[in-house]
Each structure stands twice: as structure tokens, then as C-alpha cells.
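Entry: chain A
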Amino acid sequence: MTAPLLAVAGLTRDYPLPSPPWRRLVHRAVDGVSFEVAAGSIFGIVGESGAGKSTLVRLLMALDRPTAGTVRFAGEDLFGLAPHDLRALRRDFQMVFQDPFGSLDPRQRVGRIVAEPLSVTGVRLSRAARRDRVVEMLEDVGLGAEALDRYPHAFSGGQRQRIALARALITRPKLVIADEPVSALDLSVQAQVINLILDLSARHGVSFVVVSHDLEVIECVADRVGVMHRGRLVEEGETAALFAAPRHPYTRQLFAAAPRFAP
Partner candidate 1 sequence: MSASRHGSLIAGSVITGALVAVAVVSRLWTPGSPTRLAIADKLKAPLVHGLLGTDQLGRDVLSLLMVGAWNSLSIAVVAVALGAALGVALGLTAAARGGLVEALVMRAADVVFAVPPILSAMLLGAFLGTGPRTAVTAIATFMVPVFARLSVGAGRRVLARDFCLAARAAGKGQLAVTMQHVLPNIAPQIAVQVALQLGLAFLTEAGLSFLGFGLPPPAASWGRMLADAETYLGVAPWLAIAPGAAIALAVLGFNLIGDGLVDLLDPRER
Partner candidate 2 sequence: MSNRLVIGVLAGLALMAGQASAAKTTLVVGMNIEPAGLDPTVAAPVAVGQVTWQNVFEGLVALDRSGAIVPGLAESWTISPDGLVYTFKLRSGVAFHDGSPFDASVARFTLDRARGPQSLNPQKRFFSTIAAVEAPDATTLVVRLSQPTGNLLYWLAWPAAVMVSPTTADGDATHPVGTGPFRFVSWQKGDRVELARNGDYWNHATPIALETATFRFIADAQAEAAALKSGDVDAFPEFGAPELMASFKDDPRLVTVIGNTELKVVAGMNNAVKPFSDARVRRALMLAVDRQMVIDGAWSGYGTAIGSHYTPNDPGYVDLTGVYPHDVAKAKALLAEAGYPDGFAFTMKAPQMAYAMRSAEVLQAMFADIGVTMTIEPTEFPAKWVQDVFKGRTYAMTIVAHAEPMDIDIYARDPYYFNYADPAFAALMREVEATTDPTARATLYAAAQRKLAEDVPALYLFAMPKLGVWDRRLTGLWQNEPIPSNVLTDVRWSD
């Protein structure tokens, strides 16, 4: 049996609330979450806003430290690594954000934005090689070399999310964590981006963790799915099985509330 690419165990994150020192009040945003993601697969996390998805994403990306629990990526404990090693490891797991308007620095050109993870994670390339790689990546997501010297505000939302995907994939990572990758986009554009994700996953063998409140999106992309409610992962399973027969009452309630088209 091969080790899972990503193994999350007992992940918990508390946020202190302003309170007197003798009565510490905390908000538990993520509560004992455990799951595994196999290489090459897409794992979906679904839940309403406020369920703790964003906190979970930050923890998975090692942008925040948990109160308890571990995240192992390719066998490495992310929170046990030295900063230098963590930075090198980041080459292998990248991220795509919800808001394509906020996730691209408005004051940088697209070429620089996409190339950013390269230099940061210590990939040494010549200027020309780097440019070629950026162009290649942009073409991969359906944009062209002409995008290089333009600023993000010159692009539509869907195009920007493509830029964000290009940035995430430029280091040829093993895992991309996508936080609500399509919820800020128009419906017609959503499908394009979802197809792009599926396509990229298949072509490059990249694993994805896709977080969304949108059941349809998850059903569409995920091999396995986890349901989050109030910081906990209440149910987890194969997408088809789980959608066919949700066991947890919350999941049922969630499915019932969502207007769905026939499968």
C-alpha cells in the first residue's frame, strides 16, 4: 500500500476571543479533522460558509499553525519542518483562491505573477527558460504569451482564475488546494474552469483538494468528498456513494436545501 499524498490527522484550530485572562474564551474553527488524499485524485470538501473551510485551507497550506493535530504531505509533517525545508517543499503543493480579483497583485504584471512561485521555492532557471516556462504554463491554461506584460485588471474573472491556476501549476506541484475556485465566477465561466481543473489533473497527474459550498461543483470534480459542519468533518466517502446515500443528518439536510438538477 502506498502512503497517501496528504494525510490530515486530528487537526484542530482555536482562535482566542477578546476576554479577561481568567476566563479564556476561544472559537474552535476546526475541530479534529482527519482525512487522506491519494496521489492523482481530487478530494472535495463541502460545507456552508462558516463551517471552517477557509481555516482548514490555511492549515493545509501551512499558512497557519494548528492548535492540535498534524498535516503530513508526502510523508513530511508540515509543522515539524524547518522553515527552509518547508519553503522547498512548497514547490510541491500550491493554491488557488476564491476571488480572482483579490488573489492577483494589481501592481504586478501577469508574467511576474505566474513566475512568482518559481523563484520563491528555489527553482533556478535562466531568464529565457523561465519565460518559456511561464508562456508554456499560460498556454496550458488557455492563455497566450501576449498576457505576459499585462496587468490583472485587463482580464476577465475567468481569465484571471486561469492565471491563478497557471501560477499554482508553474512549479509542477503534486497537490493544488483550490479554495472555492469558481464561486466568484459567472455560471458559464464556472464550467470552463472546472473542466480546466479536471483536464489539468488528468494531464499532469496533479492531486487537487477542492473546497466549495457548491454541491454541484464538488460532485462534478471530486473523487472523494468530505462534508464539513461547524469545524468538523461529519462525513467522508466516495463522491458517488456519498451523494447517493448521505448518512449524516447534516449532509442530508444540506442536500435537501440545495436545489439540484437530476444527476
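Assume a contact is a pair of C-beta atoms (placed from the backbone, for glycine too) under 8 Å apart; a residue touches a chain by one contact, two chains touch by 3 or more; residues count from 1.
How were these picked? Simply put, all candidates are chains of the complex that A comes from, given by their letters.
Everything quoted here is computed from the prediction, not taken from an experiment.
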| item | value |
| --- | --- |
| Numbered candidate touching chain A, per complex, among 1 or 2 | 1 |
| Partner candidate 1, residues of chain A touching it in the complex | 58, 61, 63, 83, 86-87, 90-91, 94-95, 97-99, 102-108, 116-117, 120-121, 164, 167 |
